[in-house]
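Here you go, one structure.
Missing here is one protein chain; the remaining ones are kept as they sit in the complex.
Chain nomenclature is as follows: A, B and C, assigned in order of appearance, with residue numbering initiated at 1 for each chain independently.
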Amino acid sequence: MGNILILYHSNTGNTAKMADFVAEGAASVSGMEIRKLTTDEATADDLQWCDGIALGSPTNMGSMAWKVKKWWDTEAIKKWLEIDGKFACAFSSSAGWGGGNETACNAMATVLLNFGFLYFGVTDYVGKGLTPHYGAVIAGEPREEKEKESCRRLGRRLSEWVGYYREGRAELHPNKARYPRDPKSFE
Amino acid sequence: MGNILILYHSNTGNTAKMADFVAEGAASVSGMEIRKLTTDEATADDLQWCDGIALGSPTNMGSMAWKVKKWWDTEAIKKWLEIDGKFACAFSSSAGWGGGNETACNAMATVLLNFGFLYFGVTDYVGKGLTPHYGAVIAGEPREEKEKESCRRLGRRLSEWVGYYREGRAELHPNKARYPRDPKSFE
Amino acid sequence: MGNILILYHSNTGNTAKMADFVAEGAASVSGMEIRKLTTDEATADDLQWCDGIALGSPTNMGSMAWKVKKWWDTEAIKKWLEIDGKFACAFSSSAGWGGGNETACNAMATVLLNFGFLYFGVTDYVGKGLTPHYGAVIAGEPREEKEKESCRRLGRRLSEWVGYYREGRAELHPNKARYPRDPKSFE
Partner (left out) sequence: MGNILILYHSNTGNTAKMADFVAEGAASVSGMEIRKLTTDEATADDLQWCDGIALGSPTNMGSMAWKVKKWWDTEAIKKWLEIDGKFACAFSSSAGWGGGNETACNAMATVLLNFGFLYFGVTDYVGKGLTPHYGAVIAGEPREEKEKESCRRLGRRLSEWVGYYREGRAELHPNKARYPRDPKSFE
């Protein structure tokens, strides 16, 4: 069994919808236990419990929402230097394209690196002109199928790395994926 | 007169098309002289000549193309510590949304800050769900009107700051803009 | 007169000491009115009042402290789209070198860009092996003279840009500075 934490905050519901799809993707790999929790619900024990985390936030001023930062500054800090080496990725919804959803993912990456997480993006394209290279990013809520798939793929990749590295399940490596990953698939 | 430099490199032609629209936007403010040059054409003298720069690159591996970096490392360096305080912004075209066009603008911002530029993004929305908050960003080439406008707006804002601050033209401040800027305009 | 806002939060007192030196540097340019306020004290009106801002935070998890982010998310937002084009810079104290003081300045830069500020770093070296290229950064509190000067220089440069661009005081351009700026000065 691998333990997957989807930790997020949502202001308008958009990031919550992304979290649902991320969880769906994580659960598409067998043998994963999923906890989907908001920063109001989660404690540092959830962080210690997990093997991998997907951290989500609305894009607020190009960065994570202050409530997300507060959780890491005041709650997660209890486990600092004890939780190195878990897998991590990020997702964010901005009001518009160009509005900072990538920069918000980067801001979350910095926090996660500070805690010793192994941070990753997803090389795959999930449809024409959309990829979660540095985290799953959406303008508004995920509406189009490929936008939903971007969130799912992020969660799936998280479970894949946990299964591949913690449980030695070689078949979970993306090189063996049966789903389309290459941007050429969508041309 | 204000001097505006549009400096860019393009692999596929997409960034070149963005540069055209950026130049069009810059020229929409009266009294600006525009030089649109590739990194193969421009010299450090062009940098010294300008009052403001828009720097453009394809998104390559989430950052600027190596040719753009080479230009700053080997050509622009001749003027380092002599050209502080000019205005600057960035634009980038990635293969897909989520593919690093914001991170590429950030990478260019870091280089520009190193040279003492005053770096800015554009608060305005230019259509529903699109803004050049940290630079103008496009997936592929600018096709939709709002994508073209995002490039134009970046160039226009560059000319506005140059005109406002270097020539004291108070009417150029975005607070006095007659074009729609507020995201509410597009709901 | 130019209006300078030094806005900061401090956990341990280190960032507060940096703020003192930043204020001293800002005041070393004649004709500047300085407000030095914590994020507990300042309101969005202070933001509107200022012509330039130096934003300071302890480095917490490689980014700004959550209280600083909260201020921008909940207080500053009242003036979003109304305060474009002011000058801005950042400063941060981390527990150690390599501990994220540059990444924290970058995180603050992203927030400031979102509000339309003209963000700058300082090209100058302020002593052997120390520069505020992307903001003034210190490990712990400023102890050595050059560390204090790094903070002062940031504040001074802020006042210089405000004086140069808003009041047309050409003598304030760094190119005319009488203090040493070039790294060669310290070899």
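Quick note on the criterion: a residue touches a chain if its C-beta (ideal position, glycine included) is under 8 Å from a C-beta of that chain, and two chains touch if they have at least 3 such contacts.
No experiment lies behind these values; they were computed from the predicted model shown.
Touch with the chain that is not drawn comes from one residue among A:Lys78, A:Lys128, A:Arg143 or A:His173, which is A:His173.
Shown as candidates are B:Cys50, B:Ala65 or B:Ala88; the residue that touches the absent chain is B:Ala65.
Touching the omitted chain from chain C are residues 62, 95-103, 106, 125, 128-137, 139-140, 150, 183. Take chain A: the residues that touch the chain left off the picture are 80-82, 84-85, 87, 106, 109-110, 113-124, 133-134, 161, 164-166, 168, 173-175, 181-182. Those residues of chain B that touch the chain absent from the view are 60-66, 69-70, 72-74, 77, 100, 103, 107, 110-111, 113-115.
Simple rule for what comes next: only the chains that are shown with their structure count from here on.
The multi-chain contact residues of chain A, meaning those touching 2 or more other chains, are 62, 100, 103.
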